[in-house]
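Worksheet for the structure shown next.
Showing just some of the chains, left in place.
Every chain is named by a letter (A and B) in the order it is written, and numbering of its residues begins at 1.
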Amino acid sequence: MTDDSTATLGIGMVGYSFMGVVHSHAWRNVRSFFDVPLVPRLAALAGRNVEAATAVADKFGWEHVESDWRALLARDDVDLVDVCTPGDTHAEIAIAALDAGKHVLCEKPLANSVSEAAEMAAAAARARQAGVRAMVGFTYRRVPAIVLARNLVAEGRIGEIRHVRAQYLQDWLVDRQAPMSWRLEKSRAGSGALGDIGAHIVDLTQFITGEQITGVSALMETFVKQRPAAEPAAEVKLGGHVDAGDAPLADVTVDDAAVFTGRFSGGALATFEATRYAAGRKNAIRIEINGSLGSLAFDFEDMNVLHFYDDSESSQTAGFRRILVTEPDHPFLAAWWPPGHLLGYEHGFTHQAVDLVTALADGRGPEPTFDDGLRVQQVLAAVEQSAAKDSAWTVVGG
Amino acid sequence: MTDDSTATLGIGMVGYSFMGVVHSHAWRNVRSFFDVPLVPRLAALAGRNVEAATAVADKFGWEHVESDWRALLARDDVDLVDVCTPGDTHAEIAIAALDAGKHVLCEKPLANSVSEAAEMAAAAARARQAGVRAMVGFTYRRVPAIVLARNLVAEGRIGEIRHVRAQYLQDWLVDRQAPMSWRLEKSRAGSGALGDIGAHIVDLTQFITGEQITGVSALMETFVKQRPAAEPAAEVKLGGHVDAGDAPLADVTVDDAAVFTGRFSGGALATFEATRYAAGRKNAIRIEINGSLGSLAFDFEDMNVLHFYDDSESSQTAGFRRILVTEPDHPFLAAWWPPGHLLGYEHGFTHQAVDLVTALADGRGPEPTFDDGLRVQQVLAAVEQSAAKDSAWTVVGG
């Protein structure tokens, strides 16, 4: 039973792995919970492995499968191209799609290099003239606790920012026998922990503070320099472990970990750390912000919670408040369950879909923009340059 | 694109409110993540308010809407009736459906009285002869951390159970101006906090321990005896607050809170508490179990975590472990995201759907059975009897 009165937005998605699955779920379910002005239609899914793509399409109700992403650009039923492939293909697909007049949602990091990202931002600027929009998928911006953090900063509740402390900690490479994957190849992934997870904390801290990182000093390291080569056919699941046996060794060509200090535009000092070697930390996006009037703390492993310290409180009763971000007046929550009934990882993608289709329907540009994505890429590039030059202070975009 | 080779299971759902929504989501999405042997089809949704039912049907893709649940029983495309209505209608609908040869999934509590629950269990026993199955929806049994807790107990990891400590704490009635709703009317809801939320901790503690509550001693209380009557037309959202103004007052006819001690069949001492007056606790299902070899602790407000203390550890390094229950080998997790990417409230309903359709496909009886539901109802009845008799010890089912 379809309500024919609501306009639809035809989605053409490229890629069907982890990101493809979670995007599929979001496109399919967003209108079940939100009154969106444009209803996404799962028009077509493109994947080189047609069999695998068809299996995902069948599970989520994609209407068509294409073996080549270029075919999506030719389809009249596709209004938006959702790019869920590894970073080395983002620029080509996204620019072609924008030039073909399709809106684009592109997974992060925007690209594997600043130059690619800059071309993409230029393409987005051109497309904007024609009313065609581009958005980069820094999905964690849509976690309700993160939006609340941003709102509290914007309302001045923590005052002038003094310190930013951000870590993205995982542990799926602690095991020396964890196999190679495209995420460990520079040619595919661009960088390692830095681009894959460090990109998120760069974007999130800029988003929450409303400021930009102006310079960095960095260290990077590859702790385990060779890993067993998994069978090409084998699906290497993120976080899984493969018993590699006598597999030949392949070179890890990306960083295992990156740590850096930085400055924000308002003068705050920052420390950043991205690693896949923090045993016991599974997906710990930890962000702390200290301001002249208060502090915030967040950990994605307890993603429905924001900790807030209000320094204007009486010292008798001041303390970090554990805010369970599940009240009806918290961001996005009115659409979901009663207080105390938690949201999970995929809800951020559903919220991203809400914001994107709402912006498109309103003729506004969705955020984060490709310029935001470029800015993150410039920070990542500055980190790599600094690490290559004995941690020398490196101006972002300089 | 539908894979025609998989058999389907036609679902007919009664009710479209909170439970109807979350069940709809589960039926619709289960096959996107799990390889189920029977694929649910959202055949028909029944609701007296056809307009409202149609709106929900449209959002989730129910194929048909019926204004009377009886119509579902006559439909050939309905194989299972999913009862998501208030407790006063469970018995009539579920028994009729079973007698009509439809499998039944019935929301908890099974019924508003022991006698009704007993009739339902009898109907389920009859139906079983004909291969027709009945299950009661104690969904929290499908939270991965709860399943892990049950598994650890079953494996003997905490030994002989000494203490059970269970609370279900909410706070949506702390506000004296929170309005009346059907949940506060004995004729509709059967009981208050006891049946609505106390039922869950009774079932969960019996499930995890593998034991039964044999006797209880109870106190019950209604703190606020009259509340503003909300407009009948107004949708009173659980956890919301309505500014009642000069609304006439209506009598609250159920308990606001129930506390009781109890014994488990293995000799453990237990304390239980169910209340909607615990300011700041939004949906705190807190369960602690102490055994001769270790302990477990769980809080639904941090639902992806199980705390486990292993007393066989060296005292140098013994301590409660905060297990983030998101590893691929944790219950149900292989179907979802990488480690550290949390699940939310609705995932339990998806897991319930998996287990239910798998049991039906295998010709096994799904659990919890109507007998389990009856057992919970007997405990609730014993609590009410004890509270009515000055906390006198009351044998369950006695």
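What we mean here is this: a residue touches a chain if its C-beta (ideal position, glycine included) is under 8 Å from a C-beta of that chain, and two chains touch if they have at least 3 such contacts.
Bear in mind the structure is a predicted one, so any value in this text is a computation, not a measurement.
Every protein chain here is a copy of the same sequence, 2 of them drawn, and the whole complex in this file adds up to 4 copies.
Basically, only the chains that are shown with their structure count from here on.
Matching the C-alpha atoms of chain A with those of chain B calls for a turn of 180 degrees, to the nearest 5. Mean C-alpha positions place chain A and chain B at a centre distance of 35 Å. Listed in rising order, the residues of chain A touching chain B in the complex are 1-3, 18, 21-22, 24-25, 28-29, 31-33, 54, 57-65, 170-172, 237-240, 281-284, 300-304, 324, 326-328, 337-347.
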